[in-house]
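Apart from one protein chain that is not included, each protein chain of the complex appears where it belongs.
After this line comes chain A, so read on.
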């Protein structure tokens, strides 16, 4: 089984080498927090115009990698290019072309949803009327129009993700990075977010999102990268990475080597009885 996994990685390397530059190119990326190595040498080319899923268990380094690609965290080592521009040497070109929805960071929550979009759009240098027009449409499509005057601090998790998505889309970026966009989101909001993202990629833009929910990635993405313990274990079109396994979940468990782990006798006291 492990052989099969590494073959898959090999296969994809020469697969889709077309003329267009990749949306994201990462070379030799490292990040260490004290003793802990969060990202241990990631090399990755993400093709443009695809719906890309970055999957991996908790603590695999997904958030750290995305933070470094989007310029929110300084890498210890490595080169990152987004649509041909170096993220750390040429931030002017990169920041105008990307949209970000990070996980675990706040928004300006004492603004209302409408005010937040108005503020973000103007900070991005868009003309005021254009910002208001786009904001109204985004709020409408994302089903937030009724809550536009409510403070973000009073929003639910799903509403926060949606307003964050709206803020990330406002300047019509070429590449959109979403860290766990469906975490804690109710099915209705999730469906709304899906609809907007599918429409966005259909017009040629790239979405890169991280998740640990395999079913979701399998149903949404056409290209995936599997990450575990700070490294990329496999990457390529969904069908190639899945290979002969029944589902992405199975293929993933084989790749990270977590299949058939048994608790054995270790938890024999567990049963909810006496202490």
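Definition applied: a residue touches a chain if its C-beta (ideal position, glycine included) is under 8 Å from a C-beta of that chain, and two chains touch if they have at least 3 such contacts; residues count from 1.
Operating definition for what follows: contacts and distances are computed from a predicted model.
With one chain of the assembly withheld, which option in "Probable septum site-determining protein MinC", "Carbohydrate ABC transporter membrane protein 2, CUT1 family", "Iron-sulfur cluster assembly scaffold protein IscU" or "ABC-2 type transport system permease protein" matches that chain's UniProt protein name?
Options "Probable septum site-determining protein MinC", "Carbohydrate ABC transporter membrane protein 2, CUT1 family", "Iron-sulfur cluster assembly scaffold protein IscU" or "ABC-2 type transport system permease protein" considered; the missing chain's recorded name is "ABC-2 type transport system permease protein".
Decide which residue listed in A:65, A:120 or A:201 touches the omitted chain of the complex.
Result: among the candidates, A:120 touches the missing chain.
For the chain left out of this view, which of A:43, A:86, A:109 or A:143 touches it?
Touching the chain that is not displayed is residue A:109.
Looking beyond the chains shown, say which of A:25, A:62, A:95 or A:233 touches the absent one.
A:95
Which positions on chain A touch the chain that was left off?
Spelled out for chain A, the touching residues are 34, 70-74, 91-92, 94-96, 100, 102, 104-112, 114-115, 118-120, 122-125, 128, 149-151, 153-154, 167, 268-269, 275.
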